[in-house]
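For this view, one protein chain was removed and the others were kept in their places.
For chain A:
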Amino acid sequence: MDFGTRSRLFEDDEEEEELNYDADGLANKEHVVYLIDAGCDMMMPFEKGDSYLKVVMKAVEEDLKGRILARDDKVGICFFNTLKKKNIQEADGVYVWSELDDLTAELIRNFRSLHENFQKDIGSQMAIAANAQQIPLYDAIWVVTAMLRSGGKNVAKIVRLITNNDDPFSEVNDSFSEKEWKRLIIQKAQDAADLGITLDLLPLNTPDKSFDVNVFYDQIMHETDVDSFENADPASMLEQLQSTMKKRMYKKRVVRKMLLTVASGTEIALRTYAMIRPSVPPSHIFVDSLTNQPLKVERTFICGDTGSLMNEPLKRFEEYQGKKVVLSVDEVSEIKKISDVQLRLLGFKSLACLQPYHNLRPPTFIYPDEEAVKGSTCAFIALHRAMVRLKKYAVAFLSGRATSQLVALVAQEESDNQESPNGMNMIHLPYSNDIRPAEKYHASTSSVPRASSEQIVMATDMIKKLHLKNYSVTDYPDPALQKQYSTLQTVALEQDEENLPTTEDFTLPDTKLAERAEFFVKIFKNGVFGENHEEEEREAAAAKERGSAATQKRKAAADLAATESQEYNWAQLADTGKLKDLTTEQLKIYLRANKLPLAGKKDILINRILTHLGK
């Protein structure tokens, strides 16, 4: 065990867990090259006078914005059917605007301003582009394949080809060369596929013609991809391109592999996954505000007695009965090691035993691991089905390096929409000392009132009206996170710190729902609170307010000040600068009436009044 691992043993389990939330790993990196058709068809107007090309570039920009937040991707941008050329292969009609590289705010900014000067800097090739001698698409695939050549195994390599022209050979009138070109392009596409590059087509319909993939493109795409293009409606296609919302994408990663011991020698292999974890706000580092260079964090350990520097100590102590009891790392790890068995099945309980408050942290999803132990899938499915049918969950003891816990394994059935897959959820159960008898804190010495059956009926009517039929948790993005993401994006891309965006808070209740339920809410309210509720509440509040003599006196003073205050036109006095002509006592009338502090010199009092008036 190296030093780092040893000292980590001392750390708080929870803290370690929290750190791991983000360390779970982001989704597999993608290397993406946008291959954008800049031919004459793309110059046709699409909407509001904007050309297809402009709209496509806007969509790509949005996609880039999503990517930069979601993952650490690399992107390249390449146009084909261009007037000018820029590529190391010196192929005509292909313009590599940006080689494959890490995404930066600068790149997005430059890309955004690219369209203005597009015709000047890059240019669109006119109809004569494709002819028997040269098909830019062929060269373009060659060029982007080269762009994506590097990169390790764990990288998904993708070419996103965006075009509204389903027939790149329309200008080739000679059927022999058309056939030959097709063969060559298919060969190039195959080469790309052999290098692990996915060719992803985003076809766009034009007003007079739907995009027909069967003309040519189906031959360079993988078969399974074609079906989804039955309707290449441009709007929905572009939406598909930029659907990546501001959400960190995580890769499916096994958190831990473990064995569930049913009996000695009978062990089912499992893999665990973190399916639901509170997402963490964007990470930050510290920089030197003068140079914007990142700072290095240095921790030093200093002995409290001698003041000398020391290495990170490997011993800990605790005061107990006036003595300093010293514990070593090994002792702490031994205390924490409760069992050698990773996950021991202890039995099954009826689902009703699992109380809503038997919860400490997000669950872990488990799925059988056939690779480690043959027969795991079969045994797991059999147990899963038995538990579903008998309405039971399994109780097991989970033993880990840092924590040991009783866990509930609850079978999860597959939902139609694949929102929840089949498997089991491991729910960490609290220990007796983790559970508080909170419902009994205010247990009375006699019976407490209960709702009558009429009142329950009224509640039922109201609840039915407050029902959200199509509710799904996935409809609610975290407003605080969304705000952070969009603020960061604005600062990074607009370099404008003044006009920061406002984000919509989807968690606020829909006012229509309350309006719809208004009638039944009123019935319920009168039913449980009585007709004169508001008045009674006011009286109760007033009685509370009157409470002590001190509060009464304070209240009298405030009332007096409020009346007196009405004798002055404060706004006018402030505007004409006549506040300074008043005495401090007069100024205090305003302060008292508005419950502001009375301390300070005259200038301060005036300032306070001005601030309060919003001047």
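The rule is simple: a contact is a pair of C-beta atoms (placed from the backbone, for glycine too) under 8 Å apart; a residue touches a chain by one contact, two chains touch by 3 or more; residues count from 1.
One rule holds in what follows: contacts and distances are computed from a predicted model.
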Should one name the undisplayed chain from "ATP-dependent DNA helicase 2 subunit KU80", "Symplekin", "Small ribosomal subunit protein uS5m" or "N-acetylglucosaminyl transferase component-domain-containing protein" using UniProt, the answer is "ATP-dependent DNA helicase 2 subunit KU80"
Among the options A:Q134, A:S177 or A:S279, the absent chain makes contact with A:S279
Among listed residues A:K54, A:K85, A:K182 or A:K392, the absent chain is touched only by A:K392
Per the whole complex, from A:D288, A:E567 or A:E585 the residue touching the absent chain is A:D288
Which of A:S150, A:N173, A:T266 or A:N569 touches the missing chain? It is A:T266
